[in-house]
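Every protein chain except one is present and positioned as in the full complex.
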Amino acid sequence: MYGWCGQRLRVDLSKGTIIKEPLSYEYRRKWIGGRGMNSEVIYREVPPNLDPFDPDARVCFGVGPISGTAAPASGRVTVSCKSPLTGGFGDSNMGGHWGAELKYAGYDQIIVQGRAPKPVYIWIDDDNVEIRDARHLWGKFPREADAMIKQELGDEDIHIVVIGPAGENLVRFASTFNDVYRAAGRTGHGAVIGSKNLKAIAVRGSGTVKIARPKEFFDVCNRLRQKFKTDPMRKFLYEIGSLSLINVANHDGWLSVNNFKQGAHPEAWRMSGEEHSKTVLKHREGCFACPICCGRFTEIKEGKYAGEYGGGPEYEHSVPTGPRVGVFDPNAIWHNMILTNNYGMDGIETGGVIATAMEWYEKGLITSKDTGGLELTWGNQEVVEKLITMIAMREGFGDVLADGASRAADRLGLGDEGHKYTIATRGMTLPGDDPRGLGFAYGVGFAIGTRGGCDHLRCLASLELSGFMYPGLNTKILGDERPVKPTTTVGKGYCCFYEENQKAMVDCLNVCCFTTHWSYAVLTADQVDYFNAVTGMDITEEEFMEIGERIVNLERAYWARLLSGKREDTIPERFQKEPMPKSVDGQTNVGYVFPVEKILPGYYKYRDYDPDTGFPSERRLKMLGLEDVAKDLAPLRAKYNSESEKKKKKYYY
Amino acid sequence: MAVLTKAEAKRLSELDDFYMPLLDSLKKAGVLDDAGHRRYMLTGYYRLVEYLYTKKLISAKDAEAALAEGFTALVASLSS
Partner (left out) sequence: MQNRKVLIYNQEKCTGCRSCMMGCSLFHDGECGKVLSRVAVVRNEALGESFVVGCDLCTDAPCASVCPTGACSYDPALGITKINQDRCIGCKECAMACPFGAINMSYKTGKAFKCDLCEGRSEGPVCADWCPSNAITYAQPTVAFKAKRREKLIERLKAVKAEEED
C-alpha cells in the first residue's frame, strides 16, 4: 500500500485491549487521514451529549498519507476529541516528529477509549504495542516524563506524546505535547487524555512510507523545496520566527492588548521576534521535514528568570500570556510560556481566562474576595505567574479559571455582563489577533470555526493576511485584488469558504499550514500533485477540495446536533461595537469595527447552510455523501428554531 | 462574446461578494451546468478563467486580462 499504512490502532484502556483495524480503500479515499478520519470517528462514536470525561469518550491521534515523507513539513499530528472546554467538537494539531514516527511504526491513527484503573502509558514498538505502568510518571512535567520514558525504554531516539500536570488535573484547556515542546494546544484534549489515566504514548518505528510514483514525487518535492528558498514569508519565519508578526501586528493594530481593549501598545516591540533573536534565542528548530523551521528554543539570560529554558515562543502562545494580560517585559513573557508548557496547558486559553478575570476585576464584577486576595490588575506579572500555577494545580481561584473563561463566568454567577468580557466564541477564547485589524475573513473564521473560538490553523484566511506578499494571488483565486485589504468586506465570504476547505485538506494530509496558503510556496494544485504521487491515486483538484468541504460539514453537523447554529455564529460584541482606539503612532486601523453580519450571509451561500438555522443543508450533505448525517439533522432543524430554544443563551455545551 | 448583458456586467462589478453571483449568471447564461458551477466554486477563479478560455468564450488576451485585473475585466469581456 502506498502512502497509508492501512491500519489503525484502537486501544481500550478499561479492558486493556489493543486492536488493529484495517482501513478500506473507500474509507481512506473519503476521509484521507488526520483531521478527516479523526472527525469521522468523533462524529460516529462520541454522542453529542456524552460527558467529555466519560470513559466511553474517544481521543484520536491521526496522521495522513503524506506524513513521514519528503513532502514539505509532513510531520504533523491531529488530536481530536469532544472538547471538555467547549463541549463541542474539538481538535488541534501539533508539529514535531512523533507523527512521522507513528507512520514508520505502521499506523495511520490511534483511537484511545476507556479509562485505565491506574496511570499508564502506551509503548508502540512497530507491531508490538503494550500498555505500561506510569504511576511513577504521574505529576511530572513533560520534559521530565519524556526523559524518564526514554531512559526506561533504553532509546533516546524515540518520540513521545505526553501530557503535563494540567491534563492530569483535568484543567479544561490542557494540551498534549510531543518532542517535549511541540503542543497541540487548543480545545483541551490533554484533560481528556488525563481523564483516561493515560500519561504518554511512546513510539518507535522502523518502517518506511512507500511511494507509488517515487520519481514524480521527488520532482514535486524538489520543485517545492526550491520555491521555499526564495519565498518571502519563509525568510521571516526562519530568521525571526512567528514573533516576526509582533511589530506588524502593533503597526496594523491587531495585537491583543488588555483583553482586546487595545490593538497596539508602545512597549510591544520589546517582545518582537527581532528582539528575541538578538537576546534569548538559543537555537532554531524544525519540525519533521520542514523547509521553514520557524521553531525557536529560548534560554533566558538575565533577571530573575535567568537560566530558565524551553521550546518556543510562538506568536499565538506569547501574546495571550503577555500583552493580552498587560505584561510587556519579554523575560516575563518567556517565563510564562515555559511555565504553561511545563504544566502542559494551552497558552492561549490560559492568557484568555486570566485576561478575562482581570477585566471582571477592573469592572468590579469580582473583587479580591473572589480571587483569594489576588489583585488582578493589568500587567501584574506576579499575579499572572501565580495564577498559571494555581490553574494547573486547580488551587483556590485557579480552580474556577481552570474551567475556562465561559464556565468560570457561570461558576462565579456573573451573568451576561460576565460573558461580555470573555472574548470567546462557542466557549473557547480567541487567540491574540484582533479581527478589527488582522482581517474580516479571519474574523469570520472565529464566528464559524468548527472548533469554536478558532484560530490561525483553521479558517486561516491567508489570502488577506499574507496575500500582500504575493501580488496577484488574490486575483488568481478570488478574482479580485481588493480582498487583500484586511478591513474590507469585498470577497471575504468566498475567501473564507475557499481557505476553510483548503485548510481542512491541509490537516487531513497533516502538513503544516505555514507551508501552504500562508507562505504560498505550495498551492492547492501542488498538494494534489504530491498527494497523487504518493498514493498513486488520480484525484482532481475539485475532488480534493470537496473532501475538505465534507470534513467542514461533518464537524459543523456535530455542532448542529448540539443545537448550535446560526445564532451562535457570532463574535464578541467588543469587535462589533467598540471602534479600535489609537494606541501607537501610525496605527492603521483606528476607528474600525468588524461588521461580521455583512459577510456571513454570503459565506452561508457558498456553504449552502440553511439560512434560518445555519445547519448544513440536506442537499449539500447528500452531495457530499453524508446521507446519514442529513438524517441525524432532519429532526433538529425545527427544534433549533423553537421558541424555547431561541431564548437560550449558549456559551458552551 | 456577449454571454452577459451590459447591465448584468455592471451589476456584478458593483457587488461586494461577487463570485457566487458571477457563477450564477454564467449558469443562467448556459455557460456552466450544475457540475461546472460547483467545480469552479471549489477550485477558484483562475480555473473558471481557464475553462472559459478553453471553451473559446474569451480570447487569450481576455484571459490574460482577467487574471491580471480580476473579474471586472472578465465580465467586461463576457459582455462585449
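All chains are identified by letter, namely A and B, in their written order; residue positions are counted from 1 within each chain.
FYI, a residue touches a chain if its C-beta (ideal position, glycine included) is under 8 Å from a C-beta of that chain, and two chains touch if they have at least 3 such contacts.
As the structure is a prediction and not an experimental result, all values here were calculated from the model.
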item: Chains in view that touch the one left out, judged over the entire complex; value: A
item: From A:Asp179, A:Glu359, A:Glu541 or A:Glu555, residue that would touch the chain that is not displayed; value: A:Asp179
item: Listed residues A:Gly273, A:Gly295 or A:Pro616, member touching the removed chain; value: A:Gly295
item: Omitted-chain contact residue, chosen from A:Cys60, A:Val79, A:Ile211 or A:Leu478; value: A:Ile211
item: Residue touching the undisplayed chain, where the options are A:Trp4, A:Tyr104 or A:Tyr305; value: A:Tyr104
item: Of A:Arg225, A:Lys485, A:Arg574 or A:Arg637, the one touching the omitted chain in the full complex; value: A:Arg225
item: For chain A, residues in touch with the removed chain; value: 68-70, 97, 100, 104, 143, 146-147, 156-157, 179-181, 206-211, 214-215, 217-218, 221-222, 225, 228, 238, 282-293, 295, 297, 309, 311
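Basically, only the chains that are shown with their structure count from here on.
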item: Chain A and chain B, separation of their C-alpha mean positions in angstrom; value: 36
item: Contact set on chain B toward chain A in their complex; value: 16-20, 22, 38-39, 41-48, 67-72, 74
item: Contacting residues of chain A [partner chain B, same complex]; value: 472, 475-482, 489-494, 497-498, 501, 524, 541-542, 545-546, 549, 598-599, 602, 605-606, 623
